[in-house]
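Here it is: the structure, laid out below.
Yeah, one chain of the complex is gone here, protein chain that is, but the others are all in their spots.
Note that the chains are named A and B in the order they appear, and that numbering of residues resets to 1 at the start of each chain.
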Amino acid sequence: MAADSALFSYSLRLADNANVLGHRMCEWSGKAPMLEEDMALSNLGLDLIGQARSLYSYAGEVEGAGRSEDDLAFMRDANSYSNVLLVEMPNGDFAVTMLRHFFFAAYYAPFFEELCKSKDETLAAVAAKAVREMAYHLRHSAEWVIRLGDGSDESAKRMQDAVNILWPYTGELFESDAIDQQLLAEGIAVDPESLREKWQATVADVFKRALLTAPEDAWMQSGGRTGEHTEHLGFMLAEMQFLQRSYPGAQW
Amino acid sequence: MYTQALNEKDPNAGKDKAEDPVLEARFQARVDEEMRIEPNDWMPAAYRRTLQRQIAQHAHSEVIGMQPEGNWLTRSPSLKRKAILLAKIQDEAGHGLYLYSAAETLGISREEMESQLLSGKARYSSIFNYPTLNWADMGAIGWLVDGAAIMNQIPLCRCSYGPYARAMVRVCKEESFHQRQGYDIMMQMAKGTPEQKAMAQDALNRTWWPSIMMFGPHDSDSSHSEQSMAWKIKRFSNDDLRQRFINATVPQAEYLGLTIPDPDLKFNEETGNWESGPIDWDEFKRVLAGNGPCNHQRLSTRQKAVAEGEWVRDAAAAHAAKVAARAANKEEAA
Partner (left out) sequence: MNLKNTPLWEVFIRSKNGLSHVHAGSLHAVDADMALQNARDVYTRRAEGISLWVVPSNAIKASDPVDRGEFFEPTASKVYRHPTFYDIPDEVGHM
């Protein structure tokens, strides 16, 4: 695969992750368990949308076909989206939302730290900003996992249910394909497998304090990189993309 | 507007026991000298009560106001607009929090205020009982509703009660971005495709009259606000503010090439004012009484969010209690 094409795909994956998870944050607007948490979730959402914009813009630049950040976000169907399945999982209750975010941030905080060393200047710059943001995402979500896991009987049950729902989607974070390998060899990408130990340690520590049990030997779901998504993504994109699709050519 | 409370009759007026005339005179003198009244200062019971109601309703308005815009957040047509709208809605939550915080300094608790909202006992600005039906409504809300709010909020920065005035200073700093982003959306739509221009005109058609109704009844029908004026809680009359708003907004609509849905709107050469046609006060009363298009929906959405969040709040409290207990045990053991 041509170098540019690999870089395009790589950037797009990161952008899609941020865009999809950012959208899930938007769905909480006005519905959080307290007003203060509404603001915190909005902050998480704003960070993610910001990351998505930077990464989509860069991907469009690299592709060189004149596609803008919005073209990439709003005019691609689900089978072209390359996010990990974890981020498209529905918000469920607050336990699911915080656990999903914790799993994501426990990976992407160290990921962006590593990406700061990328030979690609733009990705390194995006990473430098994201590192500061993801530290907050990780702390905020981890604290909620602990608060809810070691809270009331009801919250403990809901949090353990959330673990059972989301655990099968965590394996995909460490997958790697030809694009990852190629860019890794060029000093641009981060090796996903290299983050497994750190992620497992973070999760083990928080699970211990949250009194949670991780399933053993669970089958891991997969498919994001090749555009094979869950049923949820289609609905999200239908809502997200409605205006752009219904009024093509309009400027917003 | 968000100061609708000042147009309402104080339900407990006349029930207070007589205030000490010396204290009351000193209080009024401070107010007259534009000095601020602070939480631990003596104040008439009616002043305290009026402010509690006014500030609480203002806070409730911000919180409920998140919903009409939240309605389009996930359908925002660009990433930039999405981020801006998310930030705006977040600001509104923040304003609600500043205002609840200011109201609490008067001796009412956040829990009590929230209970009043959820039970339907407390009110919020009537404008938020209308639906947002196309993307241009996001523009109309910023341009007209926030525009009207700013008209009202700037004088409130000099309100006699310190915590409220200071909260308003914070709010005003953030509010200017809100109106500008709304007008920016309107400009984009008005000069866009024919469908977009139609959306913009439709949004203006539905938002204009409710916006000018936000300023409250005509001065001639608003007999309860004299005391609020004397206490420098309310600084300008309803008609005064309404007229300023209309004068500022008409040229803005002209620039957009949109038509204000008031066939009787005409310019008075002598006064320099754009005179509005007759306002349908029946509609205003109807919406205030609970029969607007979205009253039930706005309240039940809020009730649902609070109900569904109860287990989370309980869990947070339970966790905090556990942590405190462990810390105490450790101390004992040591």
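One rule holds for everything that comes next: contacts are C-beta pairs under 8 Å (C-beta built on N, C-alpha and C of every residue); 3 or more make two chains touch, one makes a residue touch a chain.
All values derive from a computational prediction rather than experimental measurement.
A.B. asks: Quick one: jot down which shown chains the absent chain touches.
C.D. replies: A, B
A.B. asks: Any idea which of B:D16, B:E38, B:D219 or B:E275 touches the chain not displayed?
C.D. replies: B:E38
A.B. asks: Quick one: which of B:Q28, B:S101, B:S237 or B:Q252 touches the chain that's been left out?
C.D. replies: For the chain that is not drawn, the touching residue is B:S101.
A.B. asks: Which of B:M229, B:A289 or B:A317 sits in contact with the chain that's absent?
C.D. replies: B:A317
A.B. asks: For subunit B, which residues touch the unseen chain?
C.D. replies: These residues touch the chain not displayed: 22-23, 26, 38-42, 90-91, 94, 97-98, 101-102, 104-112, 114-115, 118-119, 163, 167, 170, 174, 303, 306-307, 313-314, 316-317, 319-320, 323.
A.B. asks: Tell me where the left-out chain touches subunit A, residue by residue.
C.D. replies: Within subunit A, the residues touching the omitted chain are 34, 36, 39-40, 43, 140, 143.
Quick note on the criterion: only the chains that are shown with their structure count from here on.
A.B. asks: Rounded to the nearest whole Å, what is the centre-to-centre distance of subunit A and subunit B, using the mean of the C-alpha atoms as each centre?
C.D. replies: 36
A.B. asks: Taking the complex as given, what residues does subunit A use to touch subunit B?
C.D. replies: Those in contact with subunit B are residues 19, 23, 26-27, 29-39, 42-43, 45-46, 49-50, 52-53, 56, 69-70, 73-74, 93-94, 146-148, 150-152, 154-155, 158, 239-240, 242-244, 247, 249-252.
A.B. asks: Please output the residues of subunit B touching subunit A within their complex, sorted ascending.
C.D. replies: These residues of subunit B touch subunit A: 63, 66-67, 70, 73-83, 86-87, 89-90, 93-94, 96-97, 135, 188, 192-193, 195-196, 301, 304-305, 308-316, 318-319, 322.
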